[in-house]
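A single protein chain has been omitted from the complex, and every remaining protein chain is retained in its original position.
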Amino acid sequence: MGLGLYIEDCKIGTTYKTNGRTIDQSDISLFAGLVGDFSTIHTDAEYAKAMPHGARIAHGPLTTSCAIGLFAQLGLVDGTVIALLNFSFDMKSVVRGGDTIHALVTISEARTTSKKNSGVVKFSYDIRNQNDVTVQLGSMTVLVKSRAAEQGLVI
Amino acid sequence: MGLGLYIEDCKIGTTYKTNGRTIDQSDISLFAGLVGDFSTIHTDAEYAKAMPHGARIAHGPLTTSCAIGLFAQLGLVDGTVIALLNFSFDMKSVVRGGDTIHALVTISEARTTSKKNSGVVKFSYDIRNQNDVTVQLGSMTVLVKSRAAEQGLVI
Amino acid sequence: MGLGLYIEDCKIGTTYKTNGRTIDQSDISLFAGLVGDFSTIHTDAEYAKAMPHGARIAHGPLTTSCAIGLFAQLGLVDGTVIALLNFSFDMKSVVRGGDTIHALVTISEARTTSKKNSGVVKFSYDIRNQNDVTVQLGSMTVLVKSRAAEQGLVI
Amino acid sequence: MGLGLYIEDCKIGTTYKTNGRTIDQSDISLFAGLVGDFSTIHTDAEYAKAMPHGARIAHGPLTTSCAIGLFAQLGLVDGTVIALLNFSFDMKSVVRGGDTIHALVTISEARTTSKKNSGVVKFSYDIRNQNDVTVQLGSMTVLVKSRAAEQGLVI
Amino acid sequence: MGLGLYIEDCKIGTTYKTNGRTIDQSDISLFAGLVGDFSTIHTDAEYAKAMPHGARIAHGPLTTSCAIGLFAQLGLVDGTVIALLNFSFDMKSVVRGGDTIHALVTISEARTTSKKNSGVVKFSYDIRNQNDVTVQLGSMTVLVKSRAAEQGLVI
Partner (left out) sequence: MGLGLYIEDCKIGTTYKTNGRTIDQSDISLFAGLVGDFSTIHTDAEYAKAMPHGARIAHGPLTTSCAIGLFAQLGLVDGTVIALLNFSFDMKSVVRGGDTIHALVTISEARTTSKKNSGVVKFSYDIRNQNDVTVQLGSMTVLVKSRAAEQGLVI
């Protein structure tokens, strides 16, 4: 049911809004265990209470990964993405356990590769919390199929 | 027991090697569920079998996060890191379930902030698999404490 | 230590009460990830707050599965069940994170199969929350061993 | 990005095919722990080896829940479903760790409720494994919104 | 459905045999993450391959905990245990991912407390793998209720 966008379908400036998703403390703890990052700001409530944010916070890559997951749920490049090339994110504000994020994802770059059999698309992310405050800004660049190539129009 | 490096201790060019860590299919599945990214290349063995890589592969951000976790386990900036500022990674090769990664982490930038009360350090990552093949190249930039500032030597 | 009920032991009308078990939001989140159902009513606290129930709710099949698990813990057909045949449940009320369920399980059908070497037993479930309000009504039908057959009395 | 089908959009006979999803032994173990059902056929490899199926098998409700999750990923009634009313499934064949399921989901009933402000839709599931063998047959009945009611055309 | 043994019911020398349970690599990984013990012998397949055991092994406390869990599933002191007092285990052999353990649990001590309102019971564990090789020997000591006290026969 995905949109299955080919490079030809990607228009610079198009913005998609993902669903929201709450990141609970239990998600932070599960992530800490899964990736092996037990820094105390994520795992020690007493320590975190005394820090500027006043509570344990989500690992930056957890928030990023959840936003990428929310975007994947839109099915935008479902079946047409060939590979993930890069992701790059700046942290703007912390996410505490219980915060709810969503992302505005905009096609900021879209070009056919030199071989013309695929395309490179950069999706720019503005990840926001429940108060519409931006918590991360970044991008994910992927390689997607070319319809022309798939239809044999590219030699 | 961490090294607790201050900005004054960070020497450009120093390289640290993390422990190794196996990313099993069960880790990929747990990550898919935690971040909500069920793209079939990660979750459908039959589909993946027919793809170029021949098997389900790890989400790029999972590999990155595990490498960051392995680096955290070294305790290098334990207690002196103030905030994560940015991370940016290029995918170079896939990680299949059962592959074992480690990272070579090099201090590639280190400078005192203009207010001189903290420093910015860029750790460049070369994430490799069990065959010493690079799977991701990237960096993580963090804000760390200044010893001078902590000792009241900065006004 | 299970009771190991054979079809001959199953008396229609007998009711068993399971232990209680709290379904936390962390269980709902883990289930969402495990089965890949990220519908916002289960995963987005902000969205759920504005819905009639006022909070994220458990997936119906999670509540059912927990009730079946609680019943399994009684060890009633431990070692004598041959197969699960069917389950069917009606939702009666929602389960929010933090609610505690238990089940009243009644043998509502019990008959020897035509080949007489096993029996079919229907366990009717009344799943209730901590206020003794029914949240689901349903049944689970299983195939169980026949003692007569096991003792060689059935040809 | 969901289709957001209203009762007016649901045509009896329409069939949707979900993505595939592999159910690994690690999923079975996680489910056993989450719902508290440690029956040995799911958790004891040695015991299971000696049973007819020759290996640990998935809990029936796990397979069902994964199929419902796969259907949810299609976004068919995203934002228009009001409530889950019932689910009922017959087990047809076992799912072993490593099997990959998908589902064919057909609208088998669709009717406006007597108050005309919503509709009842029954989705019939044919859950199949990687060999296209049916492992469960069943249905899920949900209450969905009426477009007419939402547009104020129903008094 | 538990036996609910009171101190008066505990006879020294009685032995109970638990069900079996397979400890998969995915369980070892989940445990590593949950308790934060990422020692490479548990998490790095390449490192472990070169070690005497030739594979990643279960954390000792994971095996112990699973054995205590298997014993809890027997429901022996369900509802009559007041508190866990001590556990002590010697490692005898390693458990690799995929091994299946069970335990022989023997009442080795049972005495009424001086106040006579409860009793102390020591359960000695012989934890074995699928080849009936002992992997751990140890004990768990608990405080259980006295039936006499519960019936008001103790002043």
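Each chain gets a letter, A, B, C, D and E, in the order it is written, and its residues are counted from 1.
Please note the rule applied: a residue touches a chain if its C-beta (ideal position, glycine included) is under 8 Å from a C-beta of that chain, and two chains touch if they have at least 3 such contacts.
Being a predicted model, the structure only gives us computed values, none of them experimental.
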May I ask which residue of A:12, A:45, A:133 or A:153 touches the chain that does not appear here? A:45
Among listed residues E:91, E:104 or E:120, the absent chain is touched only by E:91
Which chain C residues touch the hidden chain? 19-22, 24, 26-27, 30, 73, 98, 100, 130
On chain A, what residues meet the omitted chain? 24-26, 29-30, 38, 40, 43-47, 56
Residues from chain E at the interface with the omitted partner, ascending: 21, 27, 30-31, 34-39, 59-62, 64-66, 68-70, 72-73, 78, 81, 83-91
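Rule of thumb we're sticking to: only the chains that are shown with their structure count from here on.
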Pair with more cross-chain C-beta pairs in contact, given A-E and A-B: A-B
Averaged over CA atoms, how far is the centre of chain D from the centre of chain E? Could you give it in whole Å? 38
For chain C, residues contacting two or more additional chains: 30, 34, 36, 38, 43, 73
